[in-house]
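Of the protein chains in this complex, one is absent; all others appear in place.
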Amino acid sequence: MSRARRRLEEMDLTLPSPPAPAGAYRRAVEAAGLVFVAGQLPLVDGRMILQGVVGDGGLPVEEGREAARQCALNALGVLAAEGYDLDRTRIVRMTGYVASVDGFEGQAQVVDGASELMADVLGESGVHARVAVGVGSLPLGAPVELEVIATGER
Amino acid sequence: MSRARRRLEEMDLTLPSPPAPAGAYRRAVEAAGLVFVAGQLPLVDGRMILQGVVGDGGLPVEEGREAARQCALNALGVLAAEGYDLDRTRIVRMTGYVASVDGFEGQAQVVDGASELMADVLGESGVHARVAVGVGSLPLGAPVELEVIATGER
Partner (left out) sequence: MSRARRRLEEMDLTLPSPPAPAGAYRRAVEAAGLVFVAGQLPLVDGRMILQGVVGDGGLPVEEGREAARQCALNALGVLAAEGYDLDRTRIVRMTGYVASVDGFEGQAQVVDGASELMADVLGESGVHARVAVGVGSLPLGAPVELEVIATGER
């Protein structure tokens, strides 16, 4: 068993089968040595685990982190389903879009939920450059959307 | 005539001359085998075809789709003007930013307008990984802005 899959098992996590794209696009495209993964939402079995905006009067940061973590797990699910060996996958850059109430300033803590999952599962190869921003709304009412650029081998 | 240009003609579309950058930057830069196209707005002859935010009380989804489609056409116009052969161009990743009213959840349908145009014009090479997010406002009041990463040959 691969290191990454053993690690997921220890963490009691199952690699999800990637949800179908929510539109006219692919779940991942490789070009010029980089793998671009389509934006991931916190879906489990096709259903959003959380909906809403994060911040005062909305979802607490902790729930945002959980959503971000699920997005990261879904991105790993896409990479595995596309045939990439997770033990030879490196996460290069992630952008976390956090649906935020006006004035919310904690996007970095929310997106840490995704960043920490990547490091927990992939070790050093999971540590990436990152961008965290707050947006007004996301597809299907998701509190977080995650964009991942990786390198990998099939 | 190239396949892509024949296809545009069949669709009754004209490849636009790219609008000048709206600031101190280039319309496209190639590096490490990827072409990064500057953010495209739904401009035709220097004028925005639609302005406003998409969702209840704002623009209907169908108009957002039309704006997204124009952004995609403008991105193809940039690639052609930069000397790329559209028949050897591949769309790798697109990010669609949709100016959205609070609570709007249909960003994927809006950005499909851009994704479908790319597939219609370029075939398989037009199908890409994608990110769709909702934002509060965009330059010049645009309802959609589209960022494209491609590969191509001149």
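Think of it as A and B in the order they're written, each chain with its own count starting at 1.
Note that in this section a residue touches a chain if its C-beta (ideal position, glycine included) is under 8 Å from a C-beta of that chain, and two chains touch if they have at least 3 such contacts.
This structure is a prediction, so every number in the text was calculated from the model and none was measured.
Q: Among B:11, B:44 or B:140, which residue is in contact with the omitted chain in the full complex?
A: Answer from the full complex: B:140 touches the omitted chain.
Q: List every residue of chain B that touches the chain not included in the displayed model.
A: These residues touch the chain not displayed: 21-29, 31-34, 36-39, 95, 97, 99, 135-141, 145, 147.
Q: For review purposes, identify every residue of chain A that touches the missing chain, sorted by number.
A: Those residues of chain A that touch the unshown chain are 32-34, 55, 90, 92-95, 100-109, 111-112, 115-116, 119, 127-136, 149, 151.
Throughout what follows, only the chains that are shown with their structure count from here on.
Q: Rotation angle for the CA superposition of chain A on chain B, to the nearest 5°?
A: That pair's rotation angle lands at 120 degrees.
Q: Would you kindly tell me how far, in whole Å, the mean C-alpha position of chain B lies from that of chain A?
A: Distance between chain centres: 25 Å.
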